[in-house]
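Heads up, one of the protein chains got dropped from this complex, but the rest are sitting where they should.
A, B and C are the chain letters, set down in written order, and residue numbers restart from 1 in every chain.
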């Protein structure tokens, strides 16, 4: 498998982690989910991220899931593995294990309680040093979840200091100016142009592609939309991209809700026949009848729109 | 002027506070902005809220602005005045002054650093006690800005204990289930049905109206959309409401961004000829050329959509 | 081994988790540390708490350490095991494993992102339901670390609803009035009187014992002081307790510092010959020469004071 590099673009889907109704890891659904993502045209798959409920897995479950997905993908697209852990030595262990098993790179969020630029920078320098230059890193910049804010100068210094940093998962919010600044200041300083994929459910995907993002790394239950929008922008047709995006925006905005959003995403994947159960490990969202009916309504409206556009 | 009561519905627009380019209070624009809101069919106006930059005004400026807007409205619609202050005695003073000057009621967010249900409940009991039963209160539930979380049982106990609590500004996020619970549990317990208006820029307005909200209290720069959506739901035509909403959703989502959203809102109001300057008091967002072009693009797409729908 | 119950009092020391200089789990030091705690007269030992760096252990390391300490203690005092985990099913698994291996009970902090009283209460009800009535629970109330605030009414409702809740680890800060309220309101409502042990390094131990605490659950590197102070209060001689406490207060206050405090605690234990290395797993505090000299100075002053008092 080729390793992750700065040329990465398109959609790196954030994979859900499927469970059975009683909360066991559902490896059969891991297969069907992987197949679904590949069919929809994703460029890569990211597993064991926050929306993959990684903190709710045991060490052994994480390993099982990682092995299963890597085997199923079998080198067809790069797989990025989330390796965040409270202890540096375990980030190192997880990262090296992932690479040995065939991952293309690792995704790394900053540890808890980092408060200033030097603290954030040092965190990544330390962990990258332990992982070594052979492990490509995607920096995850997601302050709403981590509580850690990474400034543009820190990102640029890390790009300069660490050749293995090849990708930024950009999901600061609001963060569009930050994205523009990373691109423009990186150019001004003559730094490597790394891959930038955007998160936050893709809520600002068209604007972010226009500002220099290379694609999306998020887990929206309709990955085909993300793929089509990225392709339209890549083909120089942003209006088409924005038209497609707007069709899905009501649903995307709905799934974007923190907490319950994961429940909605899994339920949508279940309804689409991709996973066998929408179960989220507890504590986690459980949809009630109003939530389910609301999702049905939004999905019907999407169907109607796509029909109106002659897509279906 | 009639006082605010539980029957309030429709759109209570959150008014911006206009400044001149050099940051002085712009009372002439306060007039034109007020006229604009009234023309667009709002049911009420809320001034001196967070998005009205109230903390950036001196005591004297707050009073001037309040007087000017109340005089301009001249009783045509209810005006709600934000009176949050770090000191109870000043909440009391501000609230009583507002009522004397013709306000219909006050909006009150919880003070800082309230951590538990008893603390939040006691806060509102204390302040409402000082204001007295003659001052109608809109509870503002906006934890993303205040850091204070108000549970459903606390809201219900306040409805029961305080007849002057006639409205909830609902902007917990995600908060749709909470809205449903306030409605259903209030009914089960035989409590008064108070008015619930939703905030968060209206990002979930259709779903929230379906769940029992009576309208919106937010400041989107196209208040006519909010008005039309609320009317459609009130007339039993939610599909029409949702169709209108979806046209504006790309722009609404864009303006929803914290921080820069206020700059975008003021710039949109300026472009629509409503206020003379888009200036936000510093520290605050300043739009750059990319931001301005992005807004232009989204506004053009809205125009096109409205034309396509035969609205323009 | 007898299970943990409401009569628990005295010092339940929060055990450090010793590592070798290169960060491996140091099970030999786990033995000597356990012996040290027992020699100093502790009434119980709590392992795998936050100051025990539990989040930095793999599942396997946690199990190894738990087994080693339980074997070394061999029933002489109760051992409480921290079982906090992001997933309910793993709290259940860890708790049941601990009890099978001979633990006296489990310590449980609330999960992340619980914001209101009903959320906090439901969390404990759910987890306690999974653990079952045979697993005694110590509620850990430590909002500075968890970000979760547990109100007095919630604590009282949990005492009423869950017979297995036998202990409160009280370390809200400031929290002395809360401690008094739990005691007085519990009495007024005719609830069980549970054990309350205080944390926060013991910074307010004398005042808290006077307010109705039964002892301390903290990890100060001079547990003999904690034991002597608790004994003095139990014997009705608070002045003696406070005199002893004041001797150690400069050092205790020094060790109380978040973050670096753990490094100072482990270094003090190393200097006292109890563990072989002061290493903290990275990321974590590393003492520099100034820190080490400062600790030396404070330890010398303690020696001098104890000599002056005729203790040494």
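The rule we apply is simple: a contact is a pair of C-beta atoms (placed from the backbone, for glycine too) under 8 Å apart; a residue touches a chain by one contact, two chains touch by 3 or more.
Keep in mind that this is a model prediction, so the values were computed, not measured.
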Item to check | Residue among B:12, B:123 or B:256 touching the omitted chain | outcome: B:123
Checklist entry - Out of A:151, A:184, A:231 or A:276, which is the one that touches the chain we can't see? => result A:151
Checklist outcome for this item: Touching the hidden chain, out of C:210, C:292 or C:306, is C:210
Next on the checklist: Considering the complete complex, identify which of A:24, A:117 or A:224 is in touch with the unshown chain.
Outcome noted: A:117
Item to check | Footprint left on subunit B by the chain that the document does not show | outcome: 23, 55-60, 86-90, 111, 123, 126, 259, 281-283
Checklist outcome for this item: Residues of subunit C touching the missing chain are 173-174, 176-177, 180, 203-204, 207, 210-211, 242, 246, 249-250, 253-254, 257-261, 288, 290-291, 294, 301
Item to check | Contact set of subunit A toward the excluded chain (per top definition) | outcome: 115-119, 143, 149-154
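Heads up, the rule we're going with is that only the chains that are shown with their structure count from here on.
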Checklist entry - Whole-Å distance, subunit A centre to subunit C centre, using C-alpha means? => result 38
Checklist entry - How many angstrom between the C-alpha centroids of subunit B and subunit A? => result 34
Item to check | Rounded Å distance, subunit B centre to subunit C centre (Cα mean) | outcome: 47
Item to check | Sequence positions of subunit C contacting 2 or more other chains | outcome: none
